[in-house]
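Next up is a structure, given as structure tokens.
A protein chain is absent from this complex, but the other protein chains hold their places.
Right, chain A next:
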Amino acid sequence: MSRIEVVSPIPGVFYRRPDPDSDVFAKEGQPIGADDTVCLVEVMKSFHPVPAGAAGTLVEFLVENEDVVDAGQAVAVIEAG
């Protein structure tokens, strides 16, 4: 089992939901596909989905909803397998 970090490619504000009234993209502990979106990062009024990048289980999020993240910062951990 390998732990893989999901990294935000851009700086901005981290969101776990597509919009305030919807469910989160992914919950901790759930299985996830490589192309599944795990979060959005808002940069300069545009929203960029961040895919899991690897299939496995979403173990944990490393940042809170609406936190500010840097480019290259790890936002979640996936256990591949």
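In the analysis below, a contact is a pair of C-beta atoms (placed from the backbone, for glycine too) under 8 Å apart; a residue touches a chain by one contact, two chains touch by 3 or more; residues count from 1.
Everything below uses one rule, namely that contacts and distances are computed from a predicted model.
A chain of the complex is left out here; the name its UniProt entry carries, from "ABC transporter permease", "(2Fe-2S)-binding protein", "Lipoprotein" or "biotin carboxylase", is "biotin carboxylase". Residue A:43 is the one among A:7, A:24, A:43 or A:59 that touches the chain missing from this view. Listed by residue number, the positions of chain A touching the unshown chain are 10-13, 42-46, 66, 68, 71.
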